[in-house]
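For this depiction, one protein chain was excluded, whereas all remaining protein chains were kept in their positions.
Entry: subunit A
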C-alpha cells in the first residue's frame, strides 16, 4: 500500500498509453500481413513477391497475374477487412450505448431486416422502382436494414429506455424471420437456393464499387466515433452519471445508432449476413485493452478486420478448390482466438 506520487502515476499511465499504441501498431501490421496473404491464396496461389509486384509495380508481373490480383483478389481481400472494421466498430458502439454486452448490430434485427429485403427482391422481384436489377438485392437489403433501425429509433423516442429498444428489436427479429420463412416456403427451388446462399454471407460479391462505398462510409464515420470517445467512456460509468457530467446521452445514443446502422446495413447489403464479428470483435478488444474508448473503438475495428481477413483466408483453404461462404467460417476462426484471450485473462486473475 505504498502511496504513489503524481509523477510516478503520470509515468505509469504514460507506459500504459505507449503499450496500447504499440498494440495498435502490432494489430495493424497483422491486418496488413493477413491481407497480403489473403490476396496470395486462391485457386492459383501467388508468391508474396508477385502479389506485392502486382500491387505496386504492375509492369513487373505478367498481365494475367496483375489482372487476377488487382481486379479479383484485391477487392475481395479489401472487402474482408472493411466488413470486419464496420461490423466490429458497430458492435463496440452498440454494446456501449445499449449498455449490454450481448448486443451486436444484429440484435436489433438489422440482419433479419436485410434478409427480408433481399428475400423480397429474390423471391418476388419486389424492390425500389428505378433500381437496376443487378443492384436490386443489395439496395433492398440496405433499405430494410436502415429502415428497421429508424423505426426502432422512433419507438425509443416515444417509449423511451434502452430496455424497450432491445425488447422491441428482438420482437422485430421474430417478425422479419417469420415473413422470410413465409417467402422461403413460397419460393421456387432456384430462388430458395439464391436466398439461402445470400444469407450465408459471402465475399465473392465484392466489387470495386462495393469496396468504395463501404470504404467511404467507414472513413467518414470513424472520426465521429472517435470524437465521442470520452463521452462513451463516461457513459460506461452509468447513464445518470453521464447526464450529470453534462453529456446529452440521448443525442450521443442517437448519433451512435445512426453510425451503427449505416456501417452494419451497408456491410450486410454487400456481403450478406456475417454474424459473430460484431459481437466478439469488441469483446476481444475489451480483453486486450479495456474500455477507454479512445483505444477501445480503434482496437475493436482492427480486431474485426484481422478476424475477417483470417476468415477469408480460411474460407479458401478449408475445402481445397472451393471458396466457402465466409459467414460460415468466421466463427470457426474467431472462437479459438477469443478462447485464448479468455483463458489468458482467467489465468492472470
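The definition used in the following text is that a contact is a pair of C-beta atoms (placed from the backbone, for glycine too) under 8 Å apart; a residue touches a chain by one contact, two chains touch by 3 or more; residues count from 1.
Convention: contacts and distances are computed from a predicted model.
Visitor: Pick, from "Amino acid adenylation domain-containing protein", "Monovalent cation/H(+) antiporter subunit G", "Chemotaxis protein CheA" or "ABC transporter ATP-binding protein", the protein name that UniProt gives for the chain of this complex that is not shown.
Guide: Of the names offered in "Amino acid adenylation domain-containing protein", "Monovalent cation/H(+) antiporter subunit G", "Chemotaxis protein CheA" or "ABC transporter ATP-binding protein", the absent chain's UniProt record gives "ABC transporter ATP-binding protein".
Visitor: Which residue from A:13, A:174, A:208 or A:224 sits in contact with the chain not drawn here?
Guide: Looking across A:13, A:174, A:208 or A:224, the contact with the absent chain belongs to A:13.
Visitor: I need the residue numbers on subunit A that touch the omitted chain, in ascending order.
Guide: Contact residues on subunit A toward the absent chain are 1-6, 9-10, 12-14, 16-17, 99, 101, 230-231, 233-238, 240-248, 286, 290-292, 294, 349.
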